[in-house]
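All protein chains but one are shown at their positions in the complex.
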Amino acid sequence: MSGPILQVENLRTYFHTADGLVRAVDGVSFNLGRGETLGIVGESGCGKSITCLSILRLVDPPGRIEPDSTIRLGDRELTRLSEAAMREVRGNAISMIFQEPMTSLNPVWTIGGQIAEAVRLHRGVGRAEGRERAAEMLGLVGLANPQRRLDDYPHELSGGMRQRAMIAMALACDPDVLLADEPTTALDVTIQAEILDLLCELQERLGMAMIFVSHDLGVVAQIADRVIVMYAGQVLEEGATEGIFSRPRHPYTEGLLRSTPKLTAKLPRLATIAGSVPSPKRWPAGCRFHPRCPHAWDRCREDVPPLLAVDQPSRCWLEEEPQRRTRRGEAGG
Amino acid sequence: MSASGGNGSRKRLSAAALLPGLPQLLRGQRRAGLSLVALALSMLAVLVFGFDRVLATFTVGRIDYWVAFLTLLAGLAAAWWLGVSWGRGSSEDSAAGASQWAIAWREFEKNRPAMLGLYLMVALYLVTLLAPYLTSYEPSVIVDDIMRVRHLAPSQDHLMGTDKYGRDVYTRILYGARISLSIGFIAVGISIALGTLVGAVSGYFGGVVDAVLMRFVDTLISFPRLVLLITVIALFQPSILVVVVVLGLTLWPSTARIVRGEVLSLREREFIEAARALGLGSPRIILRHIIPNVLGPVIVAATLGLGNIILIEAGLSFLGLSAPPPTPSWGNIITDGREYLVEAWWVSTFPGLAIVFTVVSFNLIGDGLRDALDPRLRV
Amino acid sequence: MTAYIFRRLLQAIPLVFGILTLVFVILQVAPGDPMAIYMHPSVAPEVLEQMRENYGLDQPVHIQYVRWLKSFLSGDLGTSLTQNRPIAAILAERIPNTLLLSGTSLLLIFAIGIAIGIVQAVRQHSKLDHALTLGALFIYSMPSFWLGLMLILILAYRVHWVEWWPEALKFPPSGMDSVNYDLLSTWGKFTDRLDHLVLPSIALGVSSAASVARYTRSSMLEVIRQDYIRTARAKGLPERTVILKHALKNALLPIITLLGLYLPFLFSGAVLVEVVFAWPGMGRAIYDAIQQRDYPTVMATTFVFAVMVVIANLIADILYAVVDPRIRYERERR
Partner (left out) sequence: MSVPPLVEVSDLVKHFPIRKGVLGRTQGHVRAVDGVSLDIRRGETVALVGESGCGKSTTARLILRLLEPTAGRVIFDGQDTLALDRTGLMRFRRRAQIIFQDPFGSLNPRMTVGAVLREALHVHGIARGEAAARCVAELLDAVGLHADDAGRYPHEFSGGQRQRVGIARALAVEPEFIVADEPVSALDVSVQAQVLNLLADLQQRFRLTYLFITHDLSVVRHLADRVAVMYLGRLVELGDSDSVFGDPLHPYTRALLSAVPVLESEGRGQRIVLSGDVGHAASAPPGCPFHPRCPHPEKDETCRAVVPVLEERGGGAQAACHRI
């Protein structure tokens, strides 16, 4: 592998609201290799979507990417690009697909027009050529009769077809990186399976890198090469998919895995994580997971742990003091 | 706050006796303090500068003098009573258990334009109630020597000049405010009550009831409001009572539409379904679960409707279809000045400004309420 | 689509009947002898008696009602008591004038209102936005007739005392055209008419323009929050395209329906503004009729006003259905 295509370092995106500072993303770092799929997992409000939007610099005010955050695409530093240069990146080098295929397409323009628009903008081609490319893309994502679909409005397609159209739009300019923000959450299970297969297949065929954001561990396990687990605006654990799911190091990852219901085994009770996700307005001091952690001791309440260990780094003091691991944590809730 | 014992409360009492609002100011509650100071000082000013007219209350024996007298007393009492009690203990308003109304009020309080509107409205009503004490002229008395006093430009004697009969325009505007400010409440009261009832019934029961009621609403809404009003009023003899009733009976359809829309969307909400699953009856569901949730939009509509009705009434009196002369109303003062617009611009200009400021204050309050009561802005 | 238009047309029919019925009821409910509305110094008692028979007022109410319906639907709106000619003929002269005034205002309202609303939405929370919001608040709190008087006072009279004031910005205080109108060339007629239109159409339209601006602003802000705007930005489109292509069409669609909502409001204002500016339209006609107690004309004018509103709503709805690709679909689904 020839070095990462996307490097995010110490990304901090804060919302300066009237009610105070909301540190939605607070020091996130990761690399994305060429052709790799990176899964970002976390519960609601952990900052995974904001991380994606920050990469494209699409965070709406009062949200702001704080200074000293770096987002490097190849040799370009995205945080320092002019707005015009950044527009060159959006939809061209990096594209994004969103959770709600119902609302993410403009209801008053045709599918074909919306796809061709990006092609014409970034490729500088004419109307006819843009249309042709749009039809080609619709065919690529598996819509039957692509030529006829061009003139359809979004409301004439079903949910699954709309998400395919979104994917076609995102891939129309052969991006290097695709950001997929919960692309299957709003879909039925059987449709979700189709879309996941489609994404896997397209990625292999087109060789792009992908960041796949989801709250669903199963989905990420299925599609990602590497996974980062986010909680309260930070990365808590990072590693290869296999490692994360079979040997989680961080108590949060562990808890999350155990509280996920399984199809195979019938358990009398599910393990749980106590409490609920904290509000982004007031992250807990010290380790942000400590109020819900079964192993927490004094140090966790005061000092913020760094991402420790090398091959599967975990933001937990247990990495330094493994003897502190308690039984209660094993039993689960 | 609670720690301050007898000593503290005595201090507060003496500070409040000196000037209401002082204790609040000392505690750093600027808004409460300043408004109390303003209330107390303005009431005292009326008492001091209009002392002879206050005394006249007992000799003239007119009802508006008595209303003014009671207002003055109430204003003074309120200033001193609130001076002692306001802001005590409630400074530690806890977030837990705060109802949506309390939260809405907190939002409203933070909204400076809306609070400005509220102060303006309170001031307007005080001025209207105190009218006899605020001027030494009579609104409708025409002096014999008209030519000497007609069309006098604004001066110290006549703040807003005089009209073609030599009547003081400022005085006429003061007295004219009564019509604008009272008609609104009654007419809005009627139209809100009718509109809420029809809207709720239509939305909750649906079907044929809904279809019939809504066709009726459509029909009423098709008439340009003023055209319908002048037609009806012209057929009856124009009088304040007719205007109020006709306004109330013709303005309800828009409220009905708002309420119906809200009820329809509420009916789909799961908590209504839960109430049904618990076996609650329709009256209880409407009263306990639906009405409280449509109250917000209704209050907003009512406030904005107040401003609207003031404008409509002004238009009617401009056309001579409201209060018959010589009773002053803002609209007919403007009509009076129209003939001599160029020679005596002040006659038409000032009542118009009075209308603008009154309507602005209602609209500011209405907008503030909308922001404060809109649940979409929270959660 | 055609089915939708057809159905919408069918829906308008009961509305017209409702309007007719309501006007009839108002007449019936009015205190005193229904014939009282015809009691006028210029009408002799024996004529009244004759009319009573002609109008079938000696007949039971439901027969009167049917006759009333028949005559109005056949375009016979009765006879004016003061002018002694068919009301339909009088209104035929007046309707174009009112439509000219309201139409000009409507144009003004939407052009200015939408433009200001967009500027405000794009520059949300800026000083400009706040200033415009405040300005709009004052403007739509103004009575139109008072604004008209102020405009006359300043732009038709006061400015004549100001030497440097350009001639082109002095306007006539009243009427539809100058005394020498008939002598003017076609172009001269056009500019003269335009000159006379300026003040009344501003007085009539400016408050609605303020409210359209408010509506456009909030509609734009609502649309800008939508997911598809984020999608458009994620494609790398320049902000101009995002606003003008992706946001504007969505934001303006609901504004089309306002067209039908503003018209009754405009007609209300037209009564006042036509009185202020001595504009010979329907509003002026109804005002004069009331002054002269010419009630048949009052009722007929009211009816025509309402029917015009129904037609305007019809046009707005059909326009909306034509422009919005979703509407056909939804109608079919339901």
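A, B and C are the chain letters, set down in written order, and residue numbers restart from 1 in every chain.
By our rule, a contact is a pair of C-beta atoms (placed from the backbone, for glycine too) under 8 Å apart; a residue touches a chain by one contact, two chains touch by 3 or more.
Remember, predicted model here, so these are calculated numbers, not experimental data.
Among the residues A:P61, A:G124 or A:P268, only A:P268 touches the chain that is left out of the figure. The chain that is not drawn here is touched, among residues A:M137, A:L196 or A:C287, by A:L196. Although one chain is not displayed, its contacts with chain A can still be listed: residues 43-44, 158-161, 188-194, 196-197, 215-219, 221-222, 242, 245, 255-257, 259-273, 276-277, 292, 333. Although one chain is not displayed, its contacts with chain B can still be listed: residues 95-100, 269-271, 273-280, 284, 288-289, 292-293, 375, 378-379.
The rule is simple: only the chains that are shown with their structure count from here on.
Taken chain by chain, the contacts run in an open path, each chain touching the next and the two ends left apart.
Inter-chain spacing, taken between the CA centroids of chain A and chain B, is 53 Å. Separation between the centroids of chain B and chain C, computed from CA atoms only, is 29 Å. Among the residues of chain A, none is in touch with two or more other chains.
Residues of chain A touching chain C in their complex: 53, 56, 58, 87-92, 95-96, 98, 100, 103-109, 117-118, 121-122, 153, 155-156, 166, 169.
Across the complex, chain A is touched by residues 226-228, 230-238, 245-246, 249-250, 253, 324-326, 329 of chain C. On chain C, the positions that touch chain B within their shared complex are 14-15, 18-19, 21-22, 26-27, 30-31, 37, 137-138, 140-147, 149-150, 152-153, 157, 263-269, 271-272, 275-276, 286-287, 290, 295, 298-299, 301-302, 305-306, 309-310, 313.
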